[in-house]
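One chain of protein is taken out of this complex; the other chains stay put.
This part shows chain A:
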């Protein structure tokens, strides 16, 4: 095979839960993937990891059994290998370091990934999400808002889109003037407009106010935004940073709006920490997730100490504040942080999601990410380390937004059209670089790279498979669906939960063994088949009663129906089948969460095959299948068993205690 760089035999893949269990197999490195294939001939289970998912590779001290290599992934998979020869291990290590840190966009997987769609299909895929359509949906342009071409050719702000929506009264002169008074020229622009009461959410970067600087155009800009909402006599300006951080910025000639200089604004700090604090927080939480057999105290203490849920709550609180201002007070809000592309994106999108049921549909959620993140220049490449770059730029900004959505889904189980799997797959693909959507740091860069001509859109892929992502409890006419969501903010700490479905995504044994969502999806599918059959049977009955003749064709059709029905019923009964128990009775910790769900066909290591295979499958055939397939509905994966702890205890106790 052309792109096979390394092949090592007799490598062992350790089970993360039980270190004594390991699978023997062969390790392959290709241009795009790390692949481990188990030797066990009957299963030949495969583990595929995209290079772009690798966040760190750690070579540990050689032991008698070999040289351990630890691969941590951005989708929270952790792979532990033991390679017999130190030299081989070193080779793999060096190769992976290079492969996991591409320096050119062209090296990324999306440029070689080919789902065998023709040009038209690809173009249609990219057109699935159309932001002009979205602003039209909001009711814009209208008497107060218009589209501005001031940024055509990215002349004013190179991290903004070419098409920006601004108040009608904001002339090009005002916009340009305001942009000069804002960090990276990110002037106030419309993010969300509420047509019921004219209140809007605008976003920008911090003003370059220093200790006393003013800018007339910037003041006019804010006034224009306020006046575009005739029902309100003031404008909220929300600085999402902690006050101390904002004040420190003043010394650097930046800062925040002085209420005295702007007419009729109410200024508000909401303390969301910066990307460095968030990066460290995630790091700490992942360390907790990685603990071997932690006690309850270790876990809870570690979770608290990471501060992660505190940060999630801060982001939610900011979103809730803004949603309330818009929906209940009818007041427009201008949101910014420092550059206005991280916290601002989080907060604007959380607020939009709370306000508008459309964003809680599958399509609407894609639009939301496209609007608040992709188009407004969230630096995907820097934040998610797609290309080799400054590690201090990396931060789980959109991961936090995705978690906020999950926390809301937990509180409002009927309000979202999509399910948890949808969120997990989006997170996965933000890092996978398999689709072009999230490449680069801005629209300008993406256009220069001709992303749309050269890669495929994730949205089209998700849309094609939307049946997998449906929340069975969602009903478009349900009361939860239709209104602004009001999360319970009073005494709501306990409503924020650790998301094991994401951060322990690959430890399947930790998750509920039967999934209510999958069960209900199967019920709904069956219901649909029943409805169809009912119709056919009704017709058949009518014709029989009328003609009273026997017709073999219809009979056979009916049998087909029976078969179909049977299949879906068996799906349901599978839902209650727990895992097979591990045959190895002697070793107590008999659970292997990553144990195979399906035996996949033999591995064929050709680039062509990689290109053609289904993206999700090609990303791997098994660990990921925990999410991809409905295996949790029929948890046939390795026996679970009293999990690590009881396993450990029993082992030691049974064999050592006496």
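Convention: a contact is a pair of C-beta atoms (placed from the backbone, for glycine too) under 8 Å apart; a residue touches a chain by one contact, two chains touch by 3 or more; residues count from 1.
Here is the rule we use: contacts and distances are computed from a predicted model.
This figure omits one chain of the complex; the name its UniProt record holds, of "General transcription factor IIF subunit 2", "Myotubularin-related protein 9", "AP-3 complex subunit delta-1" or "U6 snRNA-associated Sm-like protein LSm2", is "Myotubularin-related protein 9". Checked against the hidden chain, the listed residues A:31, A:213 or A:530 yield one contact partner: A:530. From the options A:234, A:299, A:358 or A:463, the residue with contact to the unseen chain in the full assembly is A:299. What chain A contributes to its contact with the hidden chain is residues 289, 294-301, 303-304, 307, 309-310, 313, 411-415, 472-473, 475, 478-480, 488-498, 500, 504, 507, 509-516, 519-520, 523-524, 526-527, 530-531, 533-534, 537-538, 540-541, 544-545, 548-550, 555, 558, 565, 572-573, 575-579, 581, 585, 588, 590-591, 639-646, 649-650, 653-654, 657-658.
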